[in-house]
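Could you have a look at this structure, given as structure tokens, before my questions?
For this depiction, one protein chain was excluded, whereas all remaining protein chains were kept in their positions.
So that you can tell them apart, the chains are marked A, B and C in the order they are listed, and the count of residues begins at 1 in each.
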Amino acid sequence: MIITFSILSAIAVISALLAVRLRNLVHATLTLMAFFVALAGLFILLMAEFLAAVQILVYVGAVGILILFAIMLTQQVTGNVKEHIEAHGALWGLAGATAVLLTLLLPAILKTALPLQPVVETIDPSVRALGLNLMAPYTIALQVIALLLTAALLGAVVIAISPEKSEEEKKS
Amino acid sequence: MTPINPDQLIVQLTQWALSFLDSYPLVAVLVAILLSTVPLIAVFPGCFAITTWLERKGLARIQNRIGPNRTGPLGILQPAADGIKMLLKEDIVPKTSDRLAHFLAPVVLMVPAFTILSVLPFNRNMIPAAVDTGVILFFALGSVSTLAVFMAGWSSRNKYSLLGGMRAIAQMVSYELPLVLSGVTVIMMTGSLDTTKIVAQQQLSEWIQSSNAGLQCLGQIIGWNVFTPWGFAGFLIFFVASLAEINRCPFDLPEADSEIVAGHLTEYSGFKYALFFMSEYVSAFAINGLSTTLFLGGWSGPNIRPPWSDDPNALLIPGFVWFFAKMFALMLVMIWIRGTLPRLRVDHLMGFAWKFLLPLAIMNIFVGGFYYYAPRWHGIPVVGWPIGFLVMYLSYECIGRLNRGPKTAQRVYHYAS
Amino acid sequence: MVPLHYYLVVSAILFFVGLLGVLTRRHAIIVLIGVEIMLNAANLNFIAFWRFGPNPDLLLGQLFTLFSIAIAGAEAAVGLALVIAVYRFYKTPDLEKMTSLHE
Partner (left out) sequence: MSTETIAPREYQIYSGDDLRTNVLEISMGPQHPSTHGVFRMDVSLDGETVVKLKPVFGYLHRNHEKIAETTSYLGSMPYTDRLDYFCSMTNNWAYALAVEKMAGLAVPERAEYIRVIMAELTRLQNHASLVGFLTNDLGASGTPLLYAIREREHILDLFEWASGARMMCNYMRFGGVRNDLPSGWLAQCKKVVDDFPAFMDEFETLLTGNEIILSRCQNVGVLPRDLAINASITGPCLRASGVDYDLRKVDKYGIYDRFDFKVPLGSVGDCYDRFMIRLLEMRESVKILKQALATIPEGPVNDSKARNFRPKPAEAYGRIEGPKGELGFYLVSDGTPKPHRYHVRPPSFINLTVLEDMCLGQKIADAVIVLGSIDIVLGEVDR
């Protein structure tokens, strides 16, 4: 268990680091996908199989592809996909992020008395129970999410359509 | 010693073998994992080899040719010859390609292709990974193949490859929707994402367990989802969408040879190409296996109980025989389609997914819901069936008419006077 | 079993990495990638707390994560649409050059 955990978390951390540091945008996205998959592995380790599947389906299958499309639309398609923008604020950013990590997150985690063992050894993470929960106590949340997704879909389309083109469409 | 059931023979053998390892639980787990994964890795490449031969022979028959006939009787050794040729070929990597992504792409394609096989129930008690979320895991891992195709297309630094990769992404993302939605109807009716439960739901257990052999046979067939209006429509939508999902003709745009040479495969050769080729066929098996499971009753088929067995669920013909028979039947239909139909164009392809299959799949969900709640007479859906069928047929006609428009029509030709 | 601390440390480091991306990179898409990593780190926290929490049968952590993933999907769609729209206007994905409000 601990071995699997170490491997998965190492992959997750390293690929996340590469994703934010690589100059080549497509490589960054591909490592981001590796990060998503490793995280799905961690979810399975925590017995959340359904969420692992959703994680892969949504992040690898949808978000990752979206990012790739965005890269293809904003870069030279065939040529060099590397970012040429110098990051001169790197030092300050590094310092800020490290400060957050070292002064806020890690001490908080390490000082708190947290359970070493889960309450129950194995859970049967029934998808059915999840669905029933979504349908009964969290219906409103589900509806709001549905509305949000629809709004996001429409919003994305409206933003991405160029103004001139939409006027043309109105005329025709 | 339990009585030997022909259909459970492999399961019983496995359990017998594992019983020796009871005192070494860790070894037992490892052996159990090996016993459930190695057959997958051994059987499906074999099926792939047979299918390449079948495809070449079948296409040849469709096209008035003979097909491979030099290697062994009827050219049956052709896959072996092809395999040896592929392995011995030089592996050419374009100089400017992105080497890592170029190398990883076939691997990234192959791993999910084999992994998704593990949620398919090949027989009763014969499923490599009995997970509660089987169907959604299948779709989730299946969506990773999109990424692999993009990697292949992008890393080759070839414009044909890039076009193929972009086409593949657009196509796979679009067709995933009707594919999943037509499966959703089945999930809704079963109330489970578990593939074993989906198969079990399609068998009429009272009939199977009766003493009448005819009823036993019938009970294995009559409950198949494909015999319900939503199941039939769902099966057709699923099948068409799966053709697009695995880039088979007439949706083989990502590797359209007459337009973009071989799409994302253009710069692949040798072993990597073989891996790609195999992964595509294995995904084809997987998706046909899933449509078998969802709509065609999985491993069930005309079957009777062995007379010597007391187990009410025991069957004479092993279920995996039926499973593979159905899977290969679907493969043959795919080969037949490939020999018959021309390819769609990219905008037609998108229109077909978004304007035709998707509304139909959504309609199908409503029909499924209606069918579920419609009153029944002695368990027979006397209301749900005809009305469901009528609604599906009418929506097919309407959506089809709306899509066709005035653009294409048979023309009348005149002669010069 | 792996103790809860470990998961939380991993999640903290992931959050840090995401933050690093957001703070140090100026390419709009990479910034978005950083945001996604931070969101995922939070999801890992949800799941870990659910697993180790007193009442896992309530599935609260899973439900929260499910909602969070849905929102992340919406965020990615809108975010990337914005990136494309901004790119169309400024002809660059560099966030520091998008300063018309500033002027």
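Simple rule for what comes next: contacts are C-beta pairs under 8 Å (C-beta built on N, C-alpha and C of every residue); 3 or more make two chains touch, one makes a residue touch a chain.
All figures in this text were calculated on a predicted structure; none of them were measured in a lab.
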item: Hidden partner chain, touching residue among B:Asp98, B:Glu176 or B:Asp252; value: B:Asp252
item: Touch criterion as defined above, residue of B:Asn64, B:Thr96 or B:Ser211 at the omitted chain; value: B:Asn64
item: Touching the absent chain when the full complex is considered, from B:Lys95, B:His378 or B:Arg411; value: B:Arg411
item: Where the unshown chain meets subunit B, residue by residue; value: 59, 62-65, 159-160, 162-163, 167, 249-250, 252-253, 256-261, 338-348, 407-411, 413-416
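Keep this in mind: only the chains that are shown with their structure count from here on.
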item: Distance from subunit C to subunit B - Cα centre to Cα centre, in angstrom; value: 35
item: Centroid spacing, where centroids are CA-atom means, of subunit A and subunit C in whole angstrom; value: 6
item: Subunit C, residues touching no fewer than two other chains; value: none
item: Multi-chain contact sites of subunit B, meaning residues that touch two or more partners; value: none
item: In the complex, subunit B residues that touch subunit A; value: 98, 101, 131-133, 136-137, 139-141, 143-144, 146-147, 150-151, 154, 157, 159, 162, 166, 169, 173, 176, 191-193
item: Touch list for subunit C against partner subunit A, complex; value: 1-10, 12-27, 29-30, 32-34, 36-37, 40, 43-44, 47-48, 50-59, 61-63, 65-67, 69-78, 80-85, 87-88, 93-94, 96
item: Residue ranges of subunit A touching subunit B (in the complex, touch as defined); value: 26-27, 30, 33, 37, 49-50, 53-57, 60-62, 64-65, 68-69, 72, 77-78, 124-128
